[in-house]
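First the structure, in the form of structure tokens, and then the observations on it.
As you look at this complex, bear in mind that one protein chain is not there, while each of the others sits in place.
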Amino acid sequence: MAAHHTEIKARRNRRWIIFSLLPAATLFIVLTAFPVINLLGLSFFHVEWREGAAQFSLVGLDNFTRLFTQEDIFWAGVRNNIIFAVVAVSCQMVLGFSMALAVKTAGSRGRAALTGIFLLPIIVPPIVIGTMWRLIMGREFGLANTVLGLVGLGPVDWLGNPDLALASVIFVDVWHWTPFVFLLMLAGLESLDGEVLEAARIDTSGRWQQIRHVVLPMMMPTIVITLLFRVILSFKVFDEVYLLTSGGPGTATEVVNFSIYRTFFRQDQVGYGAAMSVVTLFSITLVIILARAFVQRRAARRQAAA
Amino acid sequence: MSNVSLKGLKKSYGSVEVIPSLDLDIRSGEFVVLVGPSGSGKSTLLRMIAGLEAVNDGTVSVDGEDVTERDPGDRDMAMVFQSYALYPHMTVAENMTFALRMRGTGEATISKRLADALRMLSLEGLDQRKPGQLSGGQRQRVAMGRAIVRQPRVFLFDEPLSNLDAKLRARTRIELRGLHDKLGATSIFVTHDQIEAMTMADRIVLLDKGHIQQVGSPREIYEKPRNRFVASFIGSPEINLLEGDIRDEGGTIFFEQFALRGAWPDIQPGPYTLGVRPENFDISRAPLEGGVSLEVGAIEYTGSDTFVFGSSPLGELTVKIDADGQDMADGLRAGETLHVRPAAGAWHLFDASGSRVPEN
Partner (left out) sequence: MTRRSLGAVVANSIVWGYAFLILGPTLWVLSNAFKYKIDIITGATFSPFTWINFQELLFSRQSDFLMNLFNSAVIGVASTAIVIVIATMAAFTLVYLEVKPWVRWALLGWALLFHMLPNLTFVGSWYLMYSSVGLHGTYFAVIMTHAVQNLPMALFLMISFVGALPRELIQAARMDGCTYAQVFWRIVFPLVRGGMIAATALTFIFSWSDFAIALTLTSRDTMTVPVAIATFAQEYDIRYGEMAAGTLLSIMPALVLILIGQNFIVRGLLAGAVK
């Protein structure tokens, strides 16, 4: 009887494994893997809309040739994205880490209230952040210019001046994501071995030496991973740019995501947009794979050294 | 009551062989302890018997019935885990009767068995508590209760005492062995603690790197260790293992300066290892014939005995001065010299490969 029972159970168990993984796998295949293939296919076509129906004509590599030889706006976006990644993420890391260190070593009052406030930018809809800063940085009656006016400066056209617009957008992104880095760093600092830190207090002279020779090396894995993570995720930026500047003035705040969106949805150039998507997808995938390999090599080296 | 038989059992994770190939017969009603250092494969072996780890090759049978491919829940075995693994969201009663309910046992039987088990384990009145509200010792008893109510053919224990403090552990050892005898069950008990193994087992199975080093009663294992590993694993403080040469001087067999009387008349001269347990020394302040000097390094007084750690011309030695010799132990200081000699008949000789050289 038990043997028979076992067979039923074995069958049910096999069924469970399939049943539990199938929905996730199906979602991924239908809505992520298939679109990638779809985009790849589309990128070789020119698509025109005639009376609501799509007309496909195979154009080979034309879309890619155009992208690499005649395109300006997309590449301006790439440049801005890279500036964005370097500047915004560096600011977030330095600010976030310093604040975490300050809170960790000196302690802070009202920790719960502080965490609550810092969570706000992270979980509020990004579009709201765009709206808010658009109002604040507005030329006429924005808060920023009102405050500047009090000390007799301004008004400054934060979002309309091509020399300032990118800096303004980067500022908003730093404002948005520094709290996240701060929380991650604080959690990292708090998970450090307290006894090691105690020992470091005795072995080093001065706060700075302790940070430089003990805290920083111990935090390195967290810092590196957060940094790479933020750099890669910074390429997702879209919502704020959409609202703040729509990429303008000119190409001053153009980002890759916005180029893709415009090409697909405002210019109806499906084939060309697909080619942009494909190039973006594969470049970022390459960066992710390289970053992972880098992290794993580092981890392996640390392990070998230990 | 059931016997358990393991034949050619193999387990590997990828290219790492945890258990190369293992045979073992466990008799009905026996209390068998699997003991060994960490990484010896004892826990893996227990989980293979339970069905929680897949078997790469070989068979597990209970009462001659092959259960190798059977679901862990259908083997009629119960297991007590190291962490107790009580379901935190269920009360004591629910924890203990969960398996019976899963089997569709009748309500009357369930409540009778529950009541019996609660009484047997002195858990009456705690049945509606959650595990989080119990002390460590109570949790341990609930874990045993969960196994007992099932009245299984085989009990499996995975270091169930290692989370108890020393005093409670000693008491629970006796209780657990008592329960085993009362229930007349077959028990397989895994531990890394040699005291548990020695005090509870009918038979000890000593494992190292997935190989059985020796199977035998505690006494056999202690008195006739089959190899150097067994000799040094069992016994605390550890056995003294001395490296040296055997030579034949006019019919008398010598291991360095110790004359081996009688035991090994036909032995070949050459390099050997001599094992002498700390309690098997003749000790004196005056030089002993055929003995060695021992410069006292450290002295440990445990109440009933005194252990002396020191260096001799043959290497570091640990010797025990028992209650009879306390006068000698009393005045002893580090740096002084004692004279020691292995007592006759309590010698273990191992050849170059580490195997025991049998006495004639």
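All chains are identified by letter, namely A and B, in their written order; residue positions are counted from 1 within each chain.
Throughout what follows, a residue touches a chain if its C-beta (ideal position, glycine included) is under 8 Å from a C-beta of that chain, and two chains touch if they have at least 3 such contacts.
All values reported here derive from a predicted model rather than from experimental measurement.
*Asks:* Going by the touch rule at the top, give the shown chains the omitted chain contacts.
*Replies:* A, B
*Asks:* Which listed residue (A:N80, A:S168, A:T253 or A:T280) would be found touching the missing chain in the intact complex?
*Replies:* A:T280
*Asks:* Which candidate, A:F28, A:F68 or A:F294, sits in contact with the chain we can't see?
*Replies:* A:F28
*Asks:* Of A:V87, A:M132, A:A167 or A:M218, which residue touches the hidden chain?
*Replies:* Of the candidates A:V87, A:M132, A:A167 or A:M218, A:M132 is in touch with the missing chain.
*Asks:* Can you name the residues of chain A that touch the chain not displayed here?
*Replies:* 9, 12-13, 16-17, 19-21, 23-25, 27-28, 31-36, 38-39, 42, 95, 98-99, 102-103, 105-109, 112, 114-128, 130-136, 140-141, 143, 146, 175, 178-180, 182-184, 187, 207, 222, 225-226, 229, 232-233, 235-236, 238-239, 242-243, 256-258, 260-261, 264-265, 270, 273-274, 277, 280-281, 284-285, 288
*Asks:* Spell out, residue by residue, where the missing chain touches chain B.
*Replies:* On the chain B side, contact with the omitted chain comes from 47, 50-52, 54, 71-74, 77-79, 81-83, 85-89, 98-99, 102-103, 146.
The rule is short, and it goes like this: only the chains that are shown with their structure count from here on.
*Asks:* Averaged over CA atoms, how far is the centre of chain A from the centre of chain B? Could you give it in whole Å?
*Replies:* Chain centroid spacing, chain A to chain B, equals 56 Å.
*Asks:* So in the complex, which bits of chain A are touching chain B?
*Replies:* Touching chain B: residues 2-3, 5-6, 9-10, 13 of chain A.
*Asks:* Flag every residue of chain B that touches chain A in the complex, lowest number first.
*Replies:* Those in contact with chain A are residues 69-71, 73-76.
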